[in-house]
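Yeah, one chain of the complex is gone here, protein chain that is, but the others are all in their spots.
Then we have subunit A:
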Amino acid sequence: MSYNKPLPELDDVNRPFWEAAHQGRLCLQKCSDCDHVRYPVSHVCPNCLSYDSEWTEVSGKGEVYSYIVFHQKYNAAFEGDLPYNVALIQLDEGPRMISNVTGVANDAVKVGDRVQVTFDRVTDEISIPRFTPAEG
């Protein structure tokens, strides 16, 4: 069955993030001038406005900073998943990202839980980073 949920729209700015994810690596941009590791993906450093950055692999380890559970249908493509969680993940390297905690019941997710990135291959081109409970 084909994947009918929203997919990233790849362009020259975000393509490296998604190509790395498809290879099982969580890579973020590190500013070449101020070392700020940024997310979301951007062509410019929001800290020092430098255009120069390099893609660096991060550990994919972090913790649940906050989480919520959707019961209301906002987009029909997610109807079959209800109820599903969305989490704000604090990565150990600093940035935060919106994602999901998988492999665990919604009511077992808690703020502060340690998590580890995993990559959900949804099409031949795209793997979406999500997180699973982890030790330490």
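Descriptive notes on the structure:
Simple rule for what comes next: contacts are C-beta pairs under 8 Å (C-beta built on N, C-alpha and C of every residue); 3 or more make two chains touch, one makes a residue touch a chain; residues count from 1.
By our rule, contacts and distances are computed from a predicted model.
For the chain that is left out, the UniProt protein name among "Acetolactate synthase small subunit", "Thiolase C-terminal domain-containing protein", "ABC transporter" or "Radical SAM protein" is "Thiolase C-terminal domain-containing protein". Among A:G24, A:P83 or A:G103, only A:P83 touches the chain that is left out of the view.
Subunit A residues in contact with the hidden partner, per the touch definition given at the top, are 5-8, 13-14, 17, 38-42, 46, 65-72, 74-75, 78, 81, 83-84, 86, 88, 95-100, 106, 110-112, 128, 130.
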